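Sharing a structure with you now.
Removed: one protein chain of the complex. Kept in place: all other protein chains.
Just so it is clear, A, B and C label the chains in written order, and each chain counts residues from 1 on its own.
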Amino acid sequence: MQTEYSPILIFIFLLPFLGLAFYPVLVKRSIIWAAYVSAFICALCFLMITPLIPQVLRGKLIVSSTIYFSPQNTFNPQMVFSLRADAFGVYFAWVSALVWLLAAVFSCEYLKQTAHPLRYFCLFSACLSFVFGIAFAGNLFTLFIFYELLTISGYPLIAHEETSQAKAAAKKYIIYSLLGDALVLFTVLLVYYMAGNLELHRRGTIPAQTGVESLRLLLVCGLLGFGVKSAIMPLHGWIYEAHPAAPAPASAVLSGVFVNVGAYGLIRLIYDVIGFRLMRQGALGMIVVFPALVTILLTSIQAYNQDNLKRRLAYSTSAQISYILLGAALLSPNSLQGGIIHMAYHAIMKATLFLCAGAIVKAGGSEDVSRMNGLGAKMPLIMIAFSIAGLSLVGIPPTTGFISKWMLATGALEVSDTGSVVILLLGSLLSALYILPVIYAAFLKKDTDQTADISETNYQPAALTVPLIIGAALSVLMGIFVNLPGFPFSFARVISASFLGR
Amino acid sequence: MEKILLLIVIIPLMGAIIAPLLGQKKSQAAFMIALIAALLSWSLIVFLAGQVFSHGRISYPLGNWGASWGIELAADYLTVVLLLTVNSIGLLITIYSYSYIEKLLPEAKRRIYYYCLLCMLLAAMPAFLMAGDLFTMFVYLSLFSLAAVALIAIGRERQAILAGLRYLILSTTGGVLILLGIALLSYFTGTMNLNELTKRMAHITNVKPVLVAISIIIIGFGVKAALFPLHLWLPDAHGFAPSPISAILSGILIELGAYGILRCVFLLVQLKSREIYPFINNILCWMSVLAIIYGAVGAILQQDLKLILAYSSVSQIGYIVLGIALSSYYGLLGGMLHIINHAVMKSALFLSAGALLYKTDKRTLKELEGVGKQMPYSAGALALTGIAIVGIPPACGFVSEWYICMGAIQAGRMGFAICVLGGSFLSTIYYLRIINALYFKPVNGGKDTRVAINEAPLGMLVPIWILTFASLWLGIFNRWPLQWLEKMVAGIL
Amino acid sequence: MVCGGVFPLILPLTVLVSYLTAFLIWILRDKPAQIHNRAAVGSALINLALVLCLLPGIWREAAFSCNLFTFIPSVDIAFRVDGLGYLFALIASFYWLLTAIYSVEYMRNDKFPARYWFFLFLCMGSVLGIAFAANLFTLFLFYEILTICTYPLIVHAQTPQAIKAGRKYLVYSMAGGTALMLSLVITYLLCGHLDFRPGGILPDSASYSILRLLFITFMVGFGVKSVIFPLHGWLPDAMIAPTPVSAILHAVAVVKAGVYGILRIVIDIFGLQLLQKLHLNEWLLALAGITIIGGSLMALRQTNLKKMLAYSTISQLSYIILGVVMATPSGIIGGILQMLYQSVMKISLFFCAGAIYRQTGVSEIADMGGLGEKIPLTMFAFSIAALGTIGFPGTAGFISKWYLAMGAMEAGRFFMVGVIISGTLLNAGYYLPLLYKAFFQESLTRQKGQALSLLMTGPCLLTAGLVLALGLCLWVHKLPLHLAQNIAEGVLYFKCP
Partner (left out) sequence: MEFFLHAYYQIAAIILFFIGFYLLIVTPNLIKKILGINIMETAVFLFLISLGRIGGGQRAPILHEGIRWTECVNPLPQHMVILGVLMTLGVTGFALFLVVKIYAHYRTLNSDKLRRML
């Protein structure tokens, strides 16, 4: 692989910390300014990532920095801090920055009067940086460090509002995540034990002669570890508590990016550490596929049963992430591409949905689906954005969701896994069942007394609506201009080519 | 030159005679005489020590009778080392006595008797150590026992007399046993001279009667040394005697008993055919182990400071005798070393306990709470020497404990080693009680933290601290006594 | 390479300086506290400087040795310093300085300041003596002195509980001391000397049952101070001591002395090979594992802050043993780094606990609500140290635990990896709720925290900063790492400097 040395990754990584210098001063003046700065920084990050895209699409590996925490001699415990970016890493960073940008802009209005603004903005920015750290991690050591940091920083974001519900949710989150992180650590150590190094970007560092049993152990550990973040079925207990409890922008990044982080880690494990060949040889994909399918089915059903919108969306997140894992684990080019594009698609649409829910609440509305009758008339922009994003989630044709599901399904057929296809379709059906009623209620049902008391003046400031509109627009545009360079699909091709060794 | 041996005995004896004569008017004069006698004999001993260390054993047959017949005074390495210890302590105790006795015995007449008896002790103790034959040992043993009884009983407390009588009866019984043993021994071997005996031991064919004789002697010395089942006299005697005398009793007298046992064991070691010998050894070992445990537990249960120390002596004698009875190289070495070390530590402890008693008139730990602040130097010495008794390095108690332990393991008796260590562990507990009472309990129920310093007079503090330092010094620079003792042991084994 | 010149004299000198300071303060006990403080801080500075003088030599893997006199035949009272000992001495003397500064403020209104300083300095001298001991005997000597000198510090408050705790401590320690002495005697009889030599001195030819027994007695001896599982009972009770004492003694000096002793036994008396031959390493690993998990579980149940920290110490210390006994390069480095880093984190926690107590009077965990707002600086430092103890990335604790985990992997001991990881999780289990309480819960009282002198906050922040710096900056932890590597090389390849 062609490598290029450039310090740019460090700059991108450190950029969010820039805000930390300003926030203490700014929050004393006005919170809005802090929010603007935070949004500005996200935008800056986004812009700085953009120039990397053409390079990585050409298959380059950008190598930025290597800091050795332990000298390189006989005693080598792999404590190397290294930042490198291939297409997958840049892609992930780019998606994350985008979601962050949307959420940050949204925060300007949403968090105008929040308590503890300093804590929020600092952590919000820091989390972005940690996500970059994960995206650009050159080895599992680096990845683990930022993974852990991200876990802990997530805690105050969830508990931000300091209601008893939020605190309980945050507690649940941290317990789940710490257990997961411990397993991730164990996985990392297992990798070290098996491969003797922790390098990523080598497409299979584990020696080919490794037994299937140990690979299975490794993958199961990895699945259980990363699975907590990506909310695989038995490990998803935290997600439906945390999302509703967190403030809307935080939910957006949680659902858009945090869960993706788990999937990202798992994909790295599957393709970078174990490698496609070993996966195929040992038929290891099933270890991931089966839980993913179960998750898709069950969490969708659970989502259908929820009245609280954010809870419903949270369960849906759990299901949608499983699509990504499914795509990665089916080990066919199409499904892998489908999974990868779904990372971006899902991030954007789910962020949009959560931001919409936040906007509704901000306007004085209720989070309960049963009390949303006639909401479309009162806040049309927001509800339209919600509908578009929702339809995309269901997978209605011109939207993004359709593309990814299509790819996944064809990928599953490629490896003749009809069961997966059936469940995919069932999952789509179920997602229609839990999203469409909301749209239906908002636009077609009469405004009854139950509806929350929202003033007729359409409380829709630009800072609230613009991100929603962008998000909704993107989820359509990306579906229409699928192949535009820089859009997910172009990444997915490069990534799958490199992962599958073509 | 050899006459020094005699002089060492004669000078204090003369002191004992002159003191009552000169001291009729003033008790200070008696004190001065005792002091001069002690000093003189001490300096003679130092000179003698130099001679012995450079030339080896020195002996002096009294009246020019041949060695196996007459009375012989002799000084070998062991004797000289012990002499130095004993007389240095004796000298310091003499100095210490001055203030203490002034308060204890208001009548000048009794003070004079006190010094007279002290001089007798100072004469009898070296004589006992230097005795070259068993009978001379017995004579001086009786002499200093008698003096000691008188000194125990001289105190003001009524119990002192009773304790004195008790000691007298038991020690006389012990003396009789010793005499009987000596008689038997000389009947079967034809001599009482230690050197001769040592030589003849190897050629004895009929071992059993000799063993019986020696066992009887050992029992007799065991009474003097207060070895476990024979210790009944000790706690009261030590507890109620005047403190300087407690120091002598605990620091020297019982050690001299142990020295007697040591000499007997030296004889036993020479026996070629060892039929019952291991049996005797075993019994001695078990007795001393029991002594170690019993003494320590007894000390833990006591309330009275001096009684604690007395019980601790029972325990420490156990160490000495255990080391001796193991009769392995290290064991003997440790036992002998502990004679010296225990002498120094225990006399320092009793002297400092005496200083507390002298100033506060309080004996029990409960009453003594917080005295550490009031009398920092006396209590400090107590605390420091206590460390030695517990056996914490680098204080001297540790070194002997070390050797005794090694001796036990060398003799293949791991269990005894563990018992020794267990004893030292138990001694921590009673030491802890003392320290707690002296320093860490609030004074006057915590109302008043400032305590006026009310320290014992210098004449008492100096001996205490010299002994305290000695107990540390002997621990750190333990080569000094050990090199001579090693030669001694090597010669015997 | 053994250095000559005046440098070896530094070893006894450091010990002497501490002891002399102790006596100086005792002599000046009636003088105002300011003089004591100056003497204390000054002497701590001198000590640190003296220890630092040795650094260049140690860096070049040299050793210094200095024989004082012979105690028993072929056993000298002798000092010698190699990497491990130096690291321990460096830790001790550095934290010593901080503690001295901290104590100045903390003990301001104490009833018996002179006594406090006196024994604290005696302890310090003994700790340095332990660190510089050239043979088992010298180590034992100072170890016992340390035992005795710690006692007055524990019972310093003179309350009945304090005396009870002190008694417990002494009974435990003396039991350990006697066991230790027995093992010394056996070792001496087996080897004829007690010098530390990499690779061990005990002969292979000795009967295995004797060697095993010897090992058990050694473990009982050092296990008390290093709070290995069944012998840990004294430490939580000993928390009744003044906080600086808890900080320096129960986070750094005393407990580390025990661990240091075990390391010396494992490395220099038995040798790792013999240990493996006797299967003793398995025992030790099991013991350490039990202690790690058990200590953490006990910590979870505590309601008193300092007691919780004590149990945390119990659990953290066993990582050191775990690492070294695994006998892999990373494991040894991890163990040694843990020795260093655990102390900086724990001392920071104790400093903060003391500062919290001083500022708000809070000593129970239940009362810690809202402290994050009241005393942000202290709680900030506390949080960093707590996260460090958990082993959070970016802190010192992470690095050592990473090495440990790597070491366990190198040794192929998956179970131990599990122990390390679950120990870390349990740590999180009792530290995070505490932070949560401090930052997210309302305070019960409106009372504001009292302002605190820089003398107390300074050490808190400095140590917390160090936790971060060691975790983040390579050049900061270069020194310990380098030393740890040298030690590991020495341990594994018997390279004797």
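Everything that follows uses one rule, which is that contacts are C-beta pairs under 8 Å (C-beta built on N, C-alpha and C of every residue); 3 or more make two chains touch, one makes a residue touch a chain.
A quick note: this is a predicted structure, and the numbers were derived from the prediction, not measured.
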item: Missing chain: touched chains present in the view; value: B
item: Of B:Thr173, B:Asn195, B:Thr364 or B:Gln410, the residue in touch with the unshown chain; value: B:Thr173
item: Touch criterion as defined above, residue of B:Asp236, B:Glu255, B:Asp304 or B:Glu369 at the omitted chain; value: B:Asp236
item: Option from B:Leu162, B:Val269 or B:Ile429 whose C-beta touches the chain left out; value: B:Leu162
item: Touch list for subunit B against the chain that is not drawn; value: 69, 135, 138-139, 142-143, 145-146, 149-150, 153, 158-159, 161-165, 168-169, 172-173, 175-176, 179-180, 183-184, 186-187, 192, 236
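As a convention for this text, only the chains that are shown with their structure count from here on.
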item: Geometric centre distance via CA averages, subunit C-subunit A, whole Å; value: 44
item: Centroid distance [mean C-alpha coordinates] between subunit B and subunit A, Å; value: 85
item: Per-residue multi-chain contacts in subunit B, two or more chains; value: none
item: Residues of subunit C touching at least two other chains; value: none
item: List of subunit B residues in touch with subunit C within their complex; value: 387, 390-394, 398-399, 401-403, 405-406, 409-410, 417-418, 421-422, 424-425, 428-429, 432, 435-436, 439-442, 449, 476-479
item: Partner subunit C, residues of subunit A touching it in the complex; value: 67-71, 73-75, 77-79, 141, 144-146, 148-149, 152, 156, 159, 162, 167, 171, 174, 178-179, 182-183, 185-186, 189-190, 192-193
item: Of all residues in subunit C, those that touch subunit A in their complex; value: 329-330, 333-334, 387, 392-394, 398-399, 402-403, 405-410, 412, 417-418, 421-422, 424-425, 428, 432, 436, 439-440, 474, 477, 481-482, 485, 488
